[in-house]
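Every protein chain except one is present and positioned as in the full complex.
Then we have subunit A:
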């Protein structure tokens, strides 16, 4: 099975169409549109980008300035993230060797803004994999600040990734205030982050009991693309959640929505 899967993957990766598309990334040849961010420019191919992003397609084709000038300028995002997104459109992957945590966080939010769920999922996956390799850097704190800065109350895959790491290492983080001074400082400034930690803990304590209790309801897991693809999954409404009518957590393992 595994061998067959691998060979199918290889075959897919070596498909002439894919190779052709990949070779177009960063290639001015045949390009028909320009994208710009922080002064950096990409000549891109609408035929590649537009079918994958409805938002960008509307911008390219519409009667707005972007449609007339044939140029799209990104604002409020960093060029690296844009580069990663464009790279994804051509190769279904992007490189995250440098500044890994923050890049992944930014790509994740860029993907969310442009309604590109597969890229968001990919970014979450990459984020959680690099956090599991080394979580204790200052990147974690930076990431927490960024995430809660952009969207303090919302629910997102990035948050889940970060919270998971924090919960896992909570004892260590709390026990050494000196070593983790940045973390402590950030916690003090970010009440919604602390609330999420608390709710998460309570959830952990009660999850087994809840799973047996009558609160269990089968609901479509809206935020979790993979869960949705698997069909309705049982969602455990924690007592807090049911009271506030928020915070539905998917119990099917990693809330980062990576398939098993």
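What we mean here is this: contacts are C-beta pairs under 8 Å (C-beta built on N, C-alpha and C of every residue); 3 or more make two chains touch, one makes a residue touch a chain; residues count from 1.
Throughout what follows, contacts and distances are computed from a predicted model.
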Quiz item: Quick one: the chain not pictured, UniProt calls it what, "RalBP1-associated Eps domain-containing protein 2-like", "Cullin family profile domain-containing protein", "Signal peptidase complex subunit 3" or "Response regulatory domain-containing protein"?
Solution: "Cullin family profile domain-containing protein"
Quiz item: Among A:54, A:93, A:138 or A:168, which residue is in contact with the omitted chain in the full complex?
Solution: A:54
Quiz prompt | From A:52, A:91 or A:113, residue that would touch the chain that is not displayed | solution = A:113
Quiz item: List the subunit A residues touching the unshown chain?
Solution: 54-55, 58-59, 62-68, 72-76, 113, 115, 150-151, 153-154, 222
